[in-house]
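Note that one protein chain of the assembly has been removed; the remaining protein chains are unaltered in position.
Moving on, here comes subunit A:
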Amino acid sequence: MERQRQTAEVFGNENNKMGIPRNCEDGCLVGTELVEVKVAEFHKRIKEAFEVFDHESNNTVDVREIGTIVRSLGCCPSEGELHNLLAEVEEEEPTGYIRYEKFLPVMTKVLLEGRYRPVPDDVLLQAFETLDSAKRGFLTKEELIKYMTEEGIELGSSCL
């Protein structure tokens, strides 16, 4: 049936086993049924996120929107990781557009494997506290700009 084929698409190449996931949330094996339901739900979410940026309604999005789509699905890849992801979904000859048929399986895998999870809140808080050496409880706009553009990878001031 169609659903089993989808599962195989996601895992078949990796393990040569059908329907046995490598990673899951609580670290134990789950039955294929549960995975199928998850896959269906992920497909629905991915489709919706993709469609809203598909301005021409022809199952393609501008390659520059992929970052936004991936992030709006709850993932937090770094720029480097995003770059690698793009390489997987681009055409052999980059057209400036990404097709849904290529994007869906890759993104489903990302979600199933729980890749690029956002950091938990306490880590985020710690990060802020690290930069807030004077322990004021806030960062001024200038300080934030300074950190974002000097350290780390440049965000670009337009993002702020």
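Note that contacts are C-beta pairs under 8 Å (C-beta built on N, C-alpha and C of every residue); 3 or more make two chains touch, one makes a residue touch a chain; residues count from 1.
Just so it is clear, contacts and distances are computed from a predicted model.
The complex appears with one chain absent; UniProt names that chain "Serine/threonine-protein phosphatase with EF-hands 1" among the candidates "Tubulin epsilon chain", "GATOR2 complex protein WDR24", "AP complex subunit sigma" or "Serine/threonine-protein phosphatase with EF-hands 1".
The chain not shown here is touched by just one of A:E56, A:E92 or A:E142, and that residue is A:E56. Mapped onto subunit A, the footprint of the missing chain covers residues 40, 44, 49, 52-53, 55-58, 60, 62, 67-72, 74-78, 96-97, 118-119, 123-124, 126-128, 130-131, 147-148, 151-153, 155, 159.
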